[in-house]
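Worksheet: the structure to be examined is printed underneath.
Only one protein chain is missing from this complex, and each of the others stays in its spot.
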Amino acid sequence: MNTSTVQIIITIIHSLFFIYAFFAIASYVILAIISAVETKEYMKKNSFVNYKEILSSTISPSISIIAPAYNESLNIIENVRSLLSSHYVNYDVIIINDGSKDDSLEKLIEAYSLVKVNFLINQQIPTQPIRAGVFKSTNPAFEKLTVVDKENGGKADALNMGLNISNNQYVACIDVDCLLLENALQKMVKPFLEVTEVKIIATGGVIRIANSCIIKDGKLLDVNLPKKLIVQAQILEYLRAFLLGRMAWSRLNGLLVISGAFGLFDKKIAIEVGGYDTNTVGEDMEIIVRMRRHMEEINEKYKVGYIPDPLCWTEAPDNYKTLISQRNRWTRGTIETLRKHRKIGFNKKYKSLGMLSYPYWLVFERLAPVIEVVGIIYFVILMALNEVRWDYTIAFIILAYFFTVLFSIVAIFSEELTFHQYKKKGTGFKLVLISALEPFVLHLFILYAAIRGNFDYYFNKKKKWGEMTRKGMAKAENNL
Amino acid sequence: MEIYHYLLYYFENSPTIIQIVWIASCVFLVSILILVAYLKYLRSRLRKNEKTVAEYQKEYESDLITYLYAGNEEAEISVEQQAIIDKLRSCASNEFKRRIIVSTLLRLRNEISGEMAEAIQNLYFQSGLISYALKRLKSDKWYVVAKGIRELTQLHVKEVHDKIVIHVNHPKREIRKEVLLYLVTLFHFDGLKFLDLLQTQLSEWDQIQLLEVLQRFDEQEIPDIIPWLKSTNESVVAFSLKLAKIYNQFEVKDALIALLSHPQKKIRLDAIHVLSHLQVYEAKVILKNNFDKLSQEEQIEFFKLLENLSEISDETFLLAHTTHQNFEIKLMALKIIKALALEKFKSLKDLSTDADYVKIYEFLAYN
Partner (left out) sequence: MSDAKKIVLAEDNSTLSLLLKFRLEKEGYKLHIAADGKEAIEMIEQHDPELILTDIMMPFISGLEVISHVRNKLNKQTPIIVFSAAGQEEMVLKAFNLGANDFMGKPFSPNELVIRVKRLLR
């Protein structure tokens, strides 16, 4: 190889990196603009919806809340109480105790005066068998509650059991430790009832971070900014993802994922496609992709709805260890889903699902950490060869940093103009400060977790299976 | 100065791309600074706004209460009341204040009935607030129109019916919904005449809301729904089916039976459901004779009807379906046989070895 060939190769590599970065930034800008348009429209429409009017209607459609629980003994009583306090009339709560080894079931039986009942299950989706049985309360105050005790099979398997058991038209699949606001169900069910032109197959909600918030008896009394930097940084991350990213994708009808922590599904379609996939750690993303794929294949017009209101609050990891294992799992979930549905990628038959959503996820979500690491390695090599123009490097780093901060601040803005949850004085300044710090405190760890996820996916298959059976129920509010 | 010149020189001699990077960075930085400054302003304004709104609301609240208790026996407007009317009239010219006044009136109007409710309405007219709502109806912005209609609904302004009913087929869903709510809230069943005019689809959400409003009234005399059951607008048919069920319209059974052959499956399913609720035995015969031609969902819905309307003469039919491949049909067939003829049910124990059959049979036997 002569020098000029090397020169050409290097130029090509540089151009590829540059093009990737350019499109990544451009996509962020475009998504932010679309989200602004959509948010404005949403706020206008919502400003005069009276949810009180429909919430108490007995002719409103029936919803089942399905909440899998694995070794949640510590908080299960309060969590269930919170789920039972929704203001929607026509709903029930199905708690699936997924082979917990602790005393969750005993506690539930005691607190809610449960008794074992005879229950006929139409096993439309195969699942692990029932263990202790199906329980209902003898106290009419808890008539909405059903508790199912089954053998351990992981979160997806537990949700499938819920799908089999529910008699209702819609199912809300949630994490048991989520706090739902009282009007959450009617807001989530609204798109299903309101849209007449296309079929709504599912709606996704927003996850808000409950750390440091004041919660009593299953109700959110006061919203506070968390004290730990690692949690504060996640708040910004969630704001960006939910208020800018998802809002825009919902406008484009391109949502590929709705949070496993809170999503509402048309039960019939969910069962038709075979329920949740028990072979992935990303079951919440996978089912949406599969439902969309199914709708494309039967050629029916559909949409995945999205409700940006802060309806579901949950604790975020407050230490790096938990955070890394959470993100590791999300990464593997994404890889598994994208691989399983490779067929739709760049396939015209699947219209925007195949030509826009899938490629975007593959290139800018799935591959982003890999490309970033490759870039870093390449840079280190250049450094070793003393080929670095430091002044150019600094210019690019500053550009990237400013853009990141700017994007976070736009997300904060979006929050202030819409839901304005962090009302307290001084919080605004703190949020700005966190935007400046976040790239240092959070990003590197998330990058590390994503790489670990890739590594585990390709070289550590055992880990996956161990996790699926043993602690499959660990919190998985899924990919942002 | 030295540094400045040096930087300028450096910049001018950099490749274009680096120049662009520096320019973009500067643009970003300036944007950040502007946004941060604006954010500070926005947050303090939002906070202040909340306080101001609360203050004004308190003021108008007490004005309203004073107004309501200052009325005299002769139902004329007292001096004190007139003073409040004048005050509100002048405040209403300011949009911010007007919004608070109207919301205060509405908050009370929605909760109380009787003389006081009428007095609030009177105040709404006297203080000229109504003219602003009417102006909103002419706006180009859909949400302004929708809000105007909503306000007029909540304050029971029947006089503007003609101005509102023209929007019944408005392309914007939100406006249509407000129009329908206006008509039904103020004119009850008479308001349903819009169903004759409706060309757009009435969403499920709208239907539920309208039925909720109708159920607030005591009247049980509902208009003739047969023309709506025959409507070419499917959503009107679906809505009328709900009316038929809630108001037990047994006399429309022929129209309901006709819907069993409606081209839309959803309508056929709803029709079976309503016929079951109204206990129309004729429907059972028709569906039974036609059973094999029905879609599976209709078959299931028919079995639900049978649970309600089965007679001993259905036994052969039911027996034939105890081994149906569908779980629900199997379950319902066995369940109905058990209720109808217990001895027969007992004899069916070993009819099939299919796992589902055994499971269902055992479940029914012990329940």
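Every chain is named by a letter (A and B) in the order it is written, and numbering of its residues begins at 1.
In this text, a contact is a pair of C-beta atoms (placed from the backbone, for glycine too) under 8 Å apart; a residue touches a chain by one contact, two chains touch by 3 or more.
Everything quoted here is computed from the prediction, not taken from an experiment.
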Options B:21, B:39, B:68 or B:331, residue touching the unrepresented chain: B:68
Residue among B:26, B:112 or B:320 that touches the chain left out of view: B:112
Contact set of chain B toward the excluded chain (per top definition): 57-58, 61-62, 64-65, 68-69, 104, 107-108, 110-117, 212, 215-216
Missing-partner contacts on chain A, residue numbers: 52, 56-58, 87, 89, 140-141, 217, 219, 221
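By definition in this document, only the chains that are shown with their structure count from here on.
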Touch list for chain B against partner chain A, complex: 10, 18, 21-22, 24-25, 28-29, 31-32, 35-36, 38-40, 42-43, 46-47, 143, 146-147, 150, 173-174, 201, 203-206, 208-209, 211-212, 235, 242, 246, 327-328, 331, 359-360, 363, 366-367
Complex contact set, residues of chain A against chain B: 44-45, 47-48, 53-54, 56-57, 59-61, 118, 120, 122, 124, 190, 192-197, 391-392, 395-396, 398-399, 402-403, 405-406, 409-410, 412-413, 416-417, 420, 423, 425, 428-429, 432
